[in-house]
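Of the protein chains in this complex, one is absent; all others appear in place.
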């Protein structure tokens, strides 16, 4: 079977594996206090044009999300997000397990808008019973979103302005950030560092074996973050592994270049489906393709490919998702393109 | 600098790295539902003589501890442990962050005894205000303990009998289990699987890049464990990495054999100090050495070696810890032995 | 000012105050383990035709809700409710603070239906990523609901059947249960005891100074409930006060009869508005009235009466709520009726 169902089906990008092997016998102190992590942290600060950012490495995205959110909220505060947001639907209540309510806002394209945030905050403030209502204090967005869409620079700027005017923090989940950076270069790291209070640069889905780099620009959020990490089981003993991997992936802009190739593969797949007349479930320009297919076509593809069943459209059709990644092989894409053409 | 301060200063055992490289381009589904993990799980069940055990892989020890404890307790229940227990002193309150009280029992050698457990439970039961007191419902022990000591088979049997008679669960933290298994072969995996309700086989400190294998033998604890993992951010996306590493380390009994070598190195170091007349802080037979040294000797060693300052003994002396691991090189041990002799 | 904005503006029903004064110098042991509480508990079991029910008294509704929910859920489970449900909107995230996600279902009349529950459960079960999604394990409904509507016997039976078929628990928040019992006698205590796993009989809004009686019929939910109460700060030291008050209010069916009078007052107020041609915001038959009024009429009424601003309808109109209670005086109602007529 050939996997197109997610962006973590393979191991790591060869450059990452090479670096892990080469540094394997080095001795380092633990918990990401080593020089390898220092190098990677400095690379990230440089790329972000943000010399004062705090950078922390964790193993996975749920850890990154729950840490930033619980560290950034007081007990009675909650986090606004799209109803399709990963923290709202696919983390088994990880945020609630830290005591905080997730406050979902309706979304059709995976994104939320500044005016939705303003309205939610105003509803709370103007309610005479405001103390009986969870106070919105952070906004969580994913870029790219869970359905592959991308925020524009203007949308993020508006969210940022609204958040900061109203005293909320803006946090961007960048689990697939590489694909986002490659697809729309207007939203780059320096821009994110400027508009967000915190964001994370996804590694697991973008070529690393595992790892996410949390970038915290807001000073009040930086304080004592490592205590939170340890308390939530998110401080890796051999922390150097995270530094080594990110360093390898950031050298020579590999992080973005490799993602660009994956985007290209995905767009080829999308085009092949479109050329055959199948409608898009939603249009995307990065590494995820959402397409509506007849049930029998889905079944036929599933003989050879692992793809994600996204939902029933009608009795005869389903939406499916296909995902490429930094590690997707050209020959697998070519096989798929040929099979689509032959459908 | 040569590191003897912990058992996670290096990367992985070469056999583990080799397996990771060889399997890197394989495609697998995520979250440890792949065949690599299946193989490793089956190896563990076989080694434990426990075909019905549930086996789950997580990245680190704090995750393993907090997961088993919070999954095994009701909200008002707590976990008994030695006052030196890792969960009580070195996990930033990770167990409390899940809502549960850690109930420390006094210990001089890192171990607790069955009669201490019985007494604690009886004190609770016989108190008229029992509903105002956290109910002890689990016992946590580390084997080897945090100060390198080992439970005997009889001690663990007594703990197990007492726990089960009184309705408590017994959980063994095996962060350094390899060294324990190599040092005293009477406490082996089938024995642990028999006396405990759950234990974990440490990987991070025993040759893996990262990873702990939680073995749950008690059926009521097995149910829905993966939900807990996901909720606490402890489900690795590329879960196959855990299966691949454990499989490599368990082949040909490498896990125990490589640990045995590390124990031997540690015992050589211990003997060298003893031969020089320095007193042991506490005696150990596995991979940790605790020794009392004059302050100037500590300072001299620290010019070349990273060792752990364990505590002040008097104005002129300190206790220090030296640790070997599966990855400790013979040349580093030899250098140290020479330097000790020359002190 | 005359208060019609809530059902807790006054103290207690005179019969309750009388009982508190008469028993004030009695000596009792604490924490509701006294004879007064025993008497009230037995009265409730008798009224419910449920000799095996566990009955616990707490001071307020948020306590009752969070206790039953956290005691009845495992860490990764959540509670389904109407999006207007009190636990979802007006308890400052009290349920989330115990670690559990509230799973809101859309509702226009404050009620949820059995098929919504079934659909939510099926969506979870049929999702390949079910372990990444909070598991629905309890249903919370309010009777009367937050907007004054009442479940029919059939609706509750269907919810109960669906819950029990699917392995969920049904919990009914009866903060205003007296008014519900008086308004539609088909849903009575024995019926509730039969269809629910737990419910609470509201005292605070129905004539007591404070107090809610939690009735747990499901045996597995009964176990150790008092530990939960103490842990959450919900065990009253002078617990006898709760027994004394409920006993007084249950004597001679006072609980329902006094509620019936309040319903009658509310219906008179509703009719007066309707007679003047003002539209209902939603129709109710118990003690809450929701009406749409021109803004100037709202302002005029607020000169003399405290009423609840419920929400803006359009630029010229607002929805308001008026509430009567067991303690509402006839002269206050008459004054209001006169003023409505004169509008």
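Letters A, B and C mark the chains in the order given here, with residues in each chain numbered from 1 onward.
Keep this in mind: a residue touches a chain if its C-beta (ideal position, glycine included) is under 8 Å from a C-beta of that chain, and two chains touch if they have at least 3 such contacts.
Since the structure is predicted, the reported quantities are computational estimates derived from the model, not experimental observations.
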{"item": "Chains on display which the left-out chain touches in the complete complex", "value": "A, B, C"}
{"item": "Options A:11, A:85, A:99 or A:239, residue touching the unrepresented chain", "value": "A:99"}
{"item": "Touching residue (missing chain; options B:11, B:30, B:78 or B:110)", "value": "B:78"}
{"item": "Selected from C:195, C:209 or C:301 as touching the chain missing from the view", "value": "C:209"}
{"item": "Contact partner of the left-out chain, one of A:76, A:151 or A:210", "value": "A:76"}
{"item": "Touch residues of chain B, complete complex, unshown partner", "value": "75-76, 78, 89-93, 96-102, 128-129, 131-134, 309"}
{"item": "Residue ranges of chain C at the interface with the undisplayed chain", "value": "1-3, 5-6, 8-12, 14, 17, 20-21, 23-30, 59-63, 66, 91-94, 97-98, 204-205, 209-210, 227, 230-238, 240-241, 306, 327, 329"}
{"item": "Chain A residues that touch the omitted chain in the full complex", "value": "31, 70-71, 74-76, 98-99, 131-132, 135, 224, 226-228, 230-231, 235"}
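In this section, only the chains that are shown with their structure count from here on.
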{"item": "Chains contacting each of chain B and chain C, listed by label", "value": "A"}
{"item": "Whole-Å separation of chain centres (CA-atom averages), chain B against chain C", "value": "50"}
{"item": "Centre-of-Cα separation between chain C and chain A, whole angstrom", "value": "42"}
{"item": "Averaged-CA centre spacing for the pair chain B and chain A, given as whole angstrom", "value": "33"}
{"item": "Interface hub residues of chain B, defined as touching at least two other chains", "value": "98, 227, 230-231, 235"}
